[in-house]
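Structure in structure tokens, see below.
The other protein chains are all here in position, but one chain of the complex has been omitted.
Chain IDs A, B, C, D and E follow the sequence of writing; residue 1 opens each chain.
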Amino acid sequence: MRPSGRAIDELRPVRFTRNFTEHAEGSVLAEYGKTRVLCTASVDERTPPWLKGKGRGWVTAEYGMLPRSTHDRMPREAARGKQQGRTQEIQRLIGRSLRAVVNLEALGERQITLDCDVLQADGGTRTAAISGAYVALCDAVAHLKKAGLVRRDPLIGSVAAVSVGIYRGHPILDLDYREDSEAETDMNIVMNDAGAFIELQGTAEGHAFHKNELQEMLVLAEKGIGEIMAEQQAAGSTA
Amino acid sequence: MRPSGRAIDELRPVRFTRNFTEHAEGSVLAEYGKTRVLCTASVDERTPPWLKGKGRGWVTAEYGMLPRSTHDRMPREAARGKQQGRTQEIQRLIGRSLRAVVNLEALGERQITLDCDVLQADGGTRTAAISGAYVALCDAVAHLKKAGLVRRDPLIGSVAAVSVGIYRGHPILDLDYREDSEAETDMNIVMNDAGAFIELQGTAEGHAFHKNELQEMLVLAEKGIGEIMAEQQAAGSTA
Amino acid sequence: MRPSGRAIDELRPVRFTRNFTEHAEGSVLAEYGKTRVLCTASVDERTPPWLKGKGRGWVTAEYGMLPRSTHDRMPREAARGKQQGRTQEIQRLIGRSLRAVVNLEALGERQITLDCDVLQADGGTRTAAISGAYVALCDAVAHLKKAGLVRRDPLIGSVAAVSVGIYRGHPILDLDYREDSEAETDMNIVMNDAGAFIELQGTAEGHAFHKNELQEMLVLAEKGIGEIMAEQQAAGSTA
Amino acid sequence: MRPSGRAIDELRPVRFTRNFTEHAEGSVLAEYGKTRVLCTASVDERTPPWLKGKGRGWVTAEYGMLPRSTHDRMPREAARGKQQGRTQEIQRLIGRSLRAVVNLEALGERQITLDCDVLQADGGTRTAAISGAYVALCDAVAHLKKAGLVRRDPLIGSVAAVSVGIYRGHPILDLDYREDSEAETDMNIVMNDAGAFIELQGTAEGHAFHKNELQEMLVLAEKGIGEIMAEQQAAGSTA
Amino acid sequence: MRPSGRAIDELRPVRFTRNFTEHAEGSVLAEYGKTRVLCTASVDERTPPWLKGKGRGWVTAEYGMLPRSTHDRMPREAARGKQQGRTQEIQRLIGRSLRAVVNLEALGERQITLDCDVLQADGGTRTAAISGAYVALCDAVAHLKKAGLVRRDPLIGSVAAVSVGIYRGHPILDLDYREDSEAETDMNIVMNDAGAFIELQGTAEGHAFHKNELQEMLVLAEKGIGEIMAEQQAAGSTA
Partner (left out) sequence: MRPSGRAIDELRPVRFTRNFTEHAEGSVLAEYGKTRVLCTASVDERTPPWLKGKGRGWVTAEYGMLPRSTHDRMPREAARGKQQGRTQEIQRLIGRSLRAVVNLEALGERQITLDCDVLQADGGTRTAAISGAYVALCDAVAHLKKAGLVRRDPLIGSVAAVSVGIYRGHPILDLDYREDSEAETDMNIVMNDAGAFIELQGTAEGHAFHKNELQEMLVLAEKGIGEIMAEQQAAGSTA
């Protein structure tokens, strides 16, 4: 039934390639099928001004798409002079999701910025960004530990994300672009390694969804996130 | 347990005052307790450029807060020269929620803009905005019908929204500012009159929430939205 | 002769409603007929940077119109990314007018911002804003006095404003929208309680005006401002 | 009494140099003493979009100061990315003043833009800009006539401007920078050749001004504008 | 003498990987050592407005650096709301260089946009971008030919670029970051396959350079560009 021939509860091949570039404290290429997002974690020893002297650090995220990461070329946001609402929505989501597994006191008065730049888009860029940013964050934290800059572990859990949706009347896992553009409902789910929800964002595009459909989607998401977390671990992301 | 003394499943007093201002085709003051949002619906007989000649109309929303609608004065977005990410996120949410109950073909090649401006903020401004915008939209559609500009009814359902959350470990309904700033989880829920979900946006601020907590919040939301829809009808919003 | 049936020297009903919203130190709904402007005064205990350490405070103003406060919807300035020239002109006028009755040394190193937001426009929004902002300023100053934050009274006079114009060849007082859009000359006058001029801004829209017409307009303005000041006092604005 | 030794009703030397640059249809250096403003008039055979097909033209103005036209260097507006409120206020004033002497139907469907750029500032830049822009406008209109592009004369009068003020308690004419920065009241007056007012903008900087002071200032302005109009004619500005 | 141990006239390993991403008509990863630039060519069947109906096409370029492509994280231009001067300078250079080998009439009324995004920076990003963009352009032109959209070959030559400089008193070829940040002179040279110059941009950072130094640098550049062109061909870039 799915254009890709996948089963209803089947993820695309998920892969996290660490050290994809050299300068960043963490640098991970996250791939969900043809969706490829470069996630870097940059440590800045200065805290943002509004946190100065409060004994805590901060984790934030920025998101962008290369103009031709998409089927048709999109205008470059830097050239247009502003980020779209969608971009801001996504980077706020990534930031909140990562902060949910960080002890900001333990991080100390410094900031980690997660830059998630989409090299190729085929649906699910925000979920791939979250999962990849977590791996990059682990590497940045490992870097801080190795340098003796943090004493307690700032990481208090792990995080991964996946999309689910209703496609031609059926709940499915990990929508690609063709599915996404036709789906009646699209839901992005972020969970931690305790199986609890960090974010849940569901939108009915075509027709509103019912409680039982929600239930089925949650089950799919839980399965998918478990598999993605396994890939994160396989990539060696242990801060 | 709640600072306001409300029961766990108790809404604040909800009120919709129609014809709050005179010029707009629909103008509603939506109040959820001390939260007051002025929602106007403006009909523009021109469709946005990208819809020209497609035989469909459009419904969109804009959101703003008066600088001193809040406890501390916020900078005026018009003076800063851009809308914040939060503002864009909210106005996109309002627009999607309203479009979910509109048949854009029946609306015809015209646009309705819903302006939701917060006069006073005490938590839940986006949910009050959605519920109030729906009432304003009804008045604008009634205006179109009366003028003979639409033949079929563009409204295919009704919509209302409420927030739920986990506060001091308990699921509660319709958070006010004091509750919201302390809540561990905050979820905004938009439903239609068939009891189905249009939007579901849950965020764990402090600790991640579990499936059973989600379930309890959904029950509270359903109850609250039913009561809000009754107030919408009582206000006479029948397009 | 006037569309509204008013006499040539007759104001619209003028009303100042204090405590219109709760958070601000001063909050006043100013109404000149159907023109309704929400004026809030916000105290900020920080002075602007360029006044730091100079022993003086500052009073400033910002002005905005809700998009559908007007007959036709206007684009939202926050969405367009900048304030129009007209907006800046008006907020500068409001700020200067209010500063004319404030002893900035007595105010001390703090800033009061007057936000004037038009809920409904029917001509004369800037004059209603000035008169209403004065009442809000009084309440904010009373708040400072009560809190023991100022020793000397920072208010050295009162201020009110009204428009006059030449309409179909006759000088008239307090133009509403229909009169304003047709007037040959439009003049905004700001005076203090000593009967002296703080601002005088006259513009010939259609044909230039002569000295005798100017004289007649000044007489109307003086009468109108006296009546508006009586309403300000009736509203209880005594700092 | 005046720092410059001028009499109370004495203008600075006023001079209009036509053809100051070569490309524009009108190009005039306007000097009021040390204040030097380059005013060019540019004809554009396209009308602004909102006037298309209405059988009328438009006259508009833009104003700028070179960064070091002033005693201390000011930031360049193009580099800061926006025009200040003062700039917008002035260019709107110049535009309105010039349109007051133009028959836009006779001008036909074209636009004339008056660019007023201050090379050196010593008070009164906006009044010098208006008087100089008028001379440049005359040359542009003469150009249109000569080219046979207009049949009726679009100019229906002439316009000039001057500042007056209260300085150390005395009304004075044509304030220079030292006077302006100390003046208690500052008023810009724009008149036509029939002796009628086009614009009147008075601001009390220090103490409010009384009706008799206003009267004295108007007499000074009338005298000054007469002399400036004589210089405009001497420069040969006869369209 | 060089930090990398390279000979004075030795390029870093140069590599062009075609089809690096899938959506674009041309997509090439250009590598000059550790400098990695993703160059995509996007065909737009609409010509820019100012070329409409002129029977010619256009080739343009945009350039960006991922925030952590550099040693220290740079602010994201999209978030700051504008492109830096350096960025604009580089994208104008890339555009001019590519247009120098395109027959715009033969291209027809369409536009090709070359997006050059730096994934990792180690000196020479603009020269790698030009050489890589040429390969991507070839693939986009091949795509147009295959689709029968162009009749004559729009490519009238090939183009490549390299930097040269004076480092510790010696002319060297293809500076990496460590060399570049210390160089006394830095020159970017763009040549075509006929051995002629398309662009020559030399800047003395420390001390001015003499004619004989210029001569030596030109010899190095010519050698380097020959080798780079060989790599372009080896990558199969034959439109």
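We adopt the following convention: a residue touches a chain if its C-beta (ideal position, glycine included) is under 8 Å from a C-beta of that chain, and two chains touch if they have at least 3 such contacts.
Every value quoted in this text rests on a predicted model; they were computed, and no experiment measured them.
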{"item": "Contact list for the unshown chain, restricted to visible chains", "value": "D, E"}
{"item": "Among D:89, D:115 or D:199, residue touching the chain not depicted", "value": "D:115"}
{"item": "Missing-partner contacts on chain D, residue numbers", "value": "21-24, 27, 34, 36, 38, 40, 42, 44, 62, 64, 66-71, 73, 76-79, 81-83, 87, 113, 115, 117, 119-121"}
{"item": "Contact footprint on chain E, counting only the chain that is left out", "value": "82, 85-86, 88-89, 91-92, 96, 100, 187, 191-192, 194-204, 207-211, 214, 218"}
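Here is the rule we use: only the chains that are shown with their structure count from here on.
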{"item": "Contacts common to chain B and chain C (chain labels)", "value": "none"}
{"item": "Co-neighbours of chain E and chain B - touch as defined", "value": "A"}
{"item": "Equivalent interface positions on chain C and chain D, same or different at half", "value": "same"}
{"item": "Reference chain E; chain at largest CA-centroid distance", "value": "C"}
{"item": "Chain A-chain B separation of Cα centroids, rounded to whole Å", "value": "28"}
{"item": "Distance between the centres, which are taken as Cα means, of chain D and chain B, whole angstrom", "value": "50"}
{"item": "Multi-chain contact sites of chain D, meaning residues that touch two or more partners", "value": "82"}
{"item": "Overall pattern in which the protein chains touch one another (line/ring/star/complete/other)", "value": "line"}
{"item": "Interchain contacts, given as pairs of chains that touch", "value": "A-B, A-E, B-C, C-D"}
